[in-house]
Structures are given as structure tokens and as C-alpha cells.
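The complex is shown incomplete by one protein chain, all other protein chains being positioned as in the whole.
Coming up: subunit A.
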Amino acid sequence: MTQSNIMPGFRPALAYTLFYLCLVVLIPLSTLVFKSLQLSWTDYLEIISNTRVVSSFRVSFGTSLIAALVAGLFGFVIAWVLVRYPFPGKRFLDALIDLPFALPTAVAGVILATIFQPSGLLGKWLMSSFGVQVAYKPLGIVVALIFIGIPFVVRTVEPVLQEFDTTMEEAASSLGATRLQVFTQVIFPNIFPALLTGVSLAFARGVGEYGSVIFIAGNLPYVSEIVPLLIITKLEQYQYAGATAIALTMLLVSFLLLLIVNLLQLWARRRSGQI
């Protein structure tokens, strides 16, 4: 016996969802799996345990994680300013946030590389006053990924911050809480699940990012070579099996990490009474 649901159209909606998932996600991804199945287990292990491959994984996931965390911090501050304070030019700034979404990533990469290279506008200054070189180093990758990641954080945190009931803050103040306590114990726990979503989106995007990174990274094997670049390199050398093996591994690691983030999110939301 089927239970009737208040929302009609469960079957067609589910069918549509599954169809879409198969067509756009599952079929391409399973092709990836099948392709790499042509490799024997030992070949597979040999490819992915190659030190150059392992280094590139470390570079990709490491820089993405750092960049996502920094983007989380900056993005939160930007969202906070946009929501809480009225100031002239606010709408303009708000529109500017989405620019990294729209800009071709290669363009972003070229621009970032230009200004951060040792003779560039910011690069020169950073070099002379701090002795820090950004471009052609892993740091350059982090900068590019922060640029790409910030809008994800801002756009997920902003609506939640907007809907935040400010009388909760007043209530906390009236109960004797300091500004810091109001922020850490009342505002932040309510924003945290959204912030986590933004950071994980920025991270996932960062792991797969290619265009903006390759121009600024320098692409030095073992140092600043990212996984997507390695895959492209393999493809260019007609090593399709090798490329798919790396891609599959990257997919699995990313999936695992996103699963962990989702669980973390579930925990955070449950803890904050949102579900």
C-alpha cells in the first residue's frame, strides 16, 4: 500500500532526479571507473604511488584546504560587513563579489600571475618588504584559490546572516553577555553550519580548479604541480589509463572529504537545534 503524500508528484520528481543524476553525473563518472579498470591492481598502485603523483596530491589538497579556510575567514568578514553596516557603494561591492564566478578562470590566473610575479605590482612590494615570493610557489596557488573560493563563502553565509534574528543578540546583552560572548556564543553557532557549507564548497572547487592556478603556480614537479595539471599532462602523452587512475583517486579522496564535511555539518546543525 502506498502512503499518500501532501506533496504530489513524488514519482515523476524522483524519476527526473535519477535520470538527471545518471545522465550528468553517474554515467560519466562510471566511465572513469571502467576506464581505470583496464589497469591491473599493481599498475594502478604503481601509478598513484609515484612520488610525483603523491606530491601533486599533497599540493592540491593542501593548498585547497588552506585556501578554503582563509576564504572562510575573509568571506565571513565580507558577508558580515555587507549585511550589518550601511555604507556608500555597498551595492557595487556586493555585485563585485560574484565576479570570480563569471570571470573565465584563465583570465583570473593571468591577472593574478601578472600582479604577483616578482616584477609585478604586488609581487615587487611583497618581495622587497617581506621577502615573500607569491607567484610560481605553492603560495601562489593558495592566493588563486582564495580568489576563486571567497564568493562561495560570502554567498552561503550572507542569507543566513541576513535572516539572523538580532533580538537574540539584544537578549544575550540584556542577560549580561559581553560583545565577544554575544558573538562567540550566540551569533557564531547560528552561522557556523552555513560557514561550513561555504568552506566545503570553496574547498571542492579549489581541488578541481585548473585555469586560474596553472598560470600562477609555476607548475614545478614535486613543489607546485597540481593534480588536474598532472592529469592533463598524462593525457597529452596519451597515457589515458594513467590519467584515469589519478582522476579516480582524486574523485574518491574528494568524495570522502566531502562526506566527512557533510557529517560534520549534520553534527553542527543537530547541535545547534536546526534539525
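We adopt the following convention: a contact is a pair of C-beta atoms (placed from the backbone, for glycine too) under 8 Å apart; a residue touches a chain by one contact, two chains touch by 3 or more; residues count from 1.
One rule holds for everything that comes next: contacts and distances are computed from a predicted model.
The protein name that UniProt records for the chain not on display, among "Response regulator", "Sulfate ABC transporter ATP-binding protein", "Putative membrane protein insertion efficiency factor" or "ATP synthase subunit a", is "Sulfate ABC transporter ATP-binding protein".
Residue A:Q181 is the one among A:T31, A:Q181 or A:Q237 that touches the chain missing from this view.
From the options A:N50, A:T114, A:Q133 or A:N190, the residue with contact to the chain not on display is A:N190. Of A:I27, A:A171, A:L220 or A:L259, it is A:A171 that touches the chain left out of the display. One chain is missing from the display, and on subunit A it is touched by residues 165, 167-168, 170-178, 181, 185-186, 189-190, 271-274.
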